[in-house]
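One protein chain is absent from this view; the other protein chains keep their places.
Note that the chains are named A, B and C in the order they appear, and that numbering of residues resets to 1 at the start of each chain.
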Amino acid sequence: MIGHFSHVVTVLLMVAGLYVVMARGNLIKKLVGLSVFQTSVYLLYIAPGKLIGGTAPILAPQYTLYSNPLPHVLILTAIVVGVATLALGLAIAVRIKETYGTIEEDEIIAADNAVQDAEDARS
Amino acid sequence: MSIAAHLPALQVVLPLLSAPLAVLLRHGGLAFAIVTAGAWAAFAAAVGLWLQAGELGVVSYHIGSWAPPWGIEYRVDRLASFVLLLVSGTAAVVLPYSRASIEREIPREQHYLYYAMFGLCLAGLLGITITGDAFNIFVFLEISSLSTYVLIALGRDRRALAASYRYLIMGTIGATFIVIGIGFLYLMTGTLNLADMAERLRAVESSRPALAALAFLTVGISLKLALFPLHQWLPNAYTHAPSAVTAFLAATATKVSVYVLIRFWFSVFGETLVFHNLPLPQIMLLLSLAAMFAASFIAIFQDNLKRLFAYSSVGQIGYITLGLHFDSVAGLTASIVHLFNHGVTKAAIFLLIGGIVAASAATTAQGAVSPRLTFDRLAGLAKRMPLTCFGIVVAGLSLIGVPGTAGFISKWTLIVAALEKEQYWLVGAILLSSLLAVAYVWRFVEVAYFKPAPKASGRQEAPPGLLIPAWLLVLATIWFGLDTSFTIGTAAEAAQQLVRVGK
Amino acid sequence: MKNDLVLRVVGKLLIPFILLFAVYVQFHGDFGPGGGFQAGTIFAAGIVFHALIFGLERARKVVPDALVEAMLAAGVLLYAGVGVAGLLLGGNFLDYFVLDADPIHGQHRGIFWVEAGVAVTVCGVMLKIFYMFASRGDGSGGGA
Partner (left out) sequence: MLMAVIVLARTRNLFAVIVLSGIYSFLMATLLVALDAVDVAMTEAAVGAGVSTVLLLGALRLCRSEEAKPAHRPWLPLALSLATAALLIYGALGLPDFADPEAPIHRHVAPRYLENEIDVPNVVTAVLASFRGYDTLGETTVVFTAGAGIIALLRRRKSKRGGDEK
């Protein structure tokens, strides 16, 4: 179980993030949850790459044991992709705020339903 | 440098390069020219690769000249070349259509960005299809997803924004699930190359991380392909996106996701893991049937034409995934054939609907408001737009699966697969769900052909720039309904290749 | 904030060093942590800092909108251009070995230009996003 401690922490963080995304109605809070969810996945990759007694994968003559560089590369990419998604999500949220006047999901659905009803009434 | 040897790289890089060029030029017309040229070049490359894959079986390309498990490999087998053809072919038809269509739906100063996003989306989808590297799939998935969110949000209606946001949240959860799945696989095998991964996975086949990876990948990909209970993002996104975007996405985005699912199930995990250790096929069967019936049923009661066909898409995806659960060459062939045929058919329908949007935008208030295609506004449409309506009816027949259309071929191969497994009740289910398709297509026919037009209005066909690409696809649905040597031939070869590799 | 003397002086002193640090991170990426992405972010942060202290308008004069938009595209083109150069010189796509007579040196050259491409795009995007969000607030005046 000790050997898996890092995984358990990772799982708890992930699930907390996922819960925020799904349960909360505020568009910005959802995005924060989403980035917590994504960030915690990084640990899943990075933690197993560590070796006790190893050092960062920057080669130097005095070291012989290095942690695994490949997960680092993957996660660098994932971080960048994550922030790009966040930025785009925020831009959409800002536009929603401007056109709907709210960033609460329930209110947006209510506004859409009102429009739908108005259309139905006209027809 | 011989071009033939570098086709796999050019396949993706050409459309990918067209996007930044379009942004650099900041001019709608030039951007159109460049991105369209990129898409046509991609189509040409796809044809070339299809021929090469037919000859060699598998075309492998080492990017950066690094050998596979260390570098990233591009790997084109029969299935990949088939999907590449579908994606780049649809793009090559939809892009010229865009020119006339987005004039009316997107402000002029946005046009160059629209083309740039289209180019990126195309490059992303092609990249997912062609790559032989697990993490590379994720990266290109995100390119195509991010550009898709933007393309949907460019729709006129503010509901396009809400739809796009919703898709962004669900899509990103799906993508993160996929990353988790790939992570588990990587930790168990130490490699990211799909072929290498499949080989090394044999040693740890029924370990718990492998099973968890399978579950996470299946759920994540199912979100992207809008499998029935996870489809909530799709109807709104398709309804409110610009017409050309809807057509392109309906024909390609979900299909590429299906492709990724097939890739992981058959090429990486292999049959034993997927079909014998977990009740996955049973779950897939249940969800497919739910999609075929529930989504088609919901479609019947839609008031908006685009929305009706969006739900029909969810239903049709059910047929594709139904073919997967058989665990047989025949079932897989049916899936692949339907993936192609439905892509062509749906693209035709949404392009024709775009024509209706354009024509009615011209009549009402100079196109200031985006006309919502509710059924009451379509009364007597067949008089005003006979060619468009006839096209929708023909494509609708293909959705139902009437002989002589592409849809019939799909259903036929599916039924053959069911008979082979002696699941006779499934044959009944397939026929019964086709009746639902009859019902929703009939709704359009009834309104367009038998309801009187509101006021005496003359013939007002969609402009030829919209009609010609759309009819090209309508004719394609008939062509693939009559001559099946290309579709079934390639699909059967692809299925055999996959199942053999999986063994 | 624009009129705070301390901020202006400290800002004037610090900003060149921030930009210099970005350049260091960029070129030292082969030997220590860092690379194109981090450098681009830090460089953009320096200019954002400038904009916060001296006002958006002055920052826009230093780095105009059109340049930023060109940077977005130029970085990707530079990166893919290196790949195409590999093709033209007889290798595969993104093959750096053929970029120089000495393959190892070719690798270094390829990595250098590729990292430069990443930095340009990242810096451009960060600045563009900042400009977009910042200039939007001026007119509509939201809370906070």
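Points worth noting:
As a convention for this text, contacts are C-beta pairs under 8 Å (C-beta built on N, C-alpha and C of every residue); 3 or more make two chains touch, one makes a residue touch a chain.
Keep in mind the model is a prediction, meaning the values are calculated, not measured.
For the chain that is not shown, the touched chains among those present are A, B, C, taking the whole complex.
Taking the complete complex into account, B:A123 is the one of B:L10, B:V35, B:A53 or B:A123 that touches the chain left out.
Along chain A, the points of touch with the absent chain fall at residues 2-20, 22-26, 28-29, 31-33, 35-36, 39, 42-44, 46-52, 54-60, 66-77, 79-88, 90-95, 97-98, 102-104, 106-107. On the side of chain C, touch with the chain left out of the figure occurs at residues 29-35, 37-38, 41-42, 45, 48, 69, 72-73, 75-76, 79-80, 83, 93-94, 96, 104, 107-108, 110-111, 114-115, 117-118, 121-122, 124-126, 128-130, 132-140, 142-144. Residues of chain B in touch with the missing chain: 16, 19-20, 23, 63-64, 66, 69-72, 107, 109-110, 113-114, 116-117, 120, 123, 127, 133, 135-136, 139-140, 142-143, 146-147, 149-150, 153-154, 180, 184, 186-192, 200, 207-209, 211-213, 215-216.
Keep this in mind: only the chains that are shown with their structure count from here on.
For the pairs A-B and B-C, the larger set of C-beta contacts lies at A-B.
Taking each chain's centre as the average of its CA atoms, chain A and chain C sit 24 Å apart. With each centre defined as the average position of its C-alpha atoms, the distance from chain A to chain B rounds to 26 Å. Residues of chain A found to touch two or more other chains are absent. Residues of chain C in contact with at least two other chains: none.
Within the complex, the chain C residues that touch chain B are 69-70, 72-74, 76-77, 80, 83-84, 86-88, 90-97. Those residues of chain C that touch chain A in the complex are listed here as 31-33, 37, 122, 129, 132-133, 136, 140. In the complex of the two chains, the chain A residues touching chain B come out as 14, 18, 21, 27, 30, 34, 37-38, 41, 44-45, 48, 70-71, 74, 77-78, 81, 84-85, 88-89, 92-93, 95-96, 99-100, 108, 112, 115, 119-120, 123.
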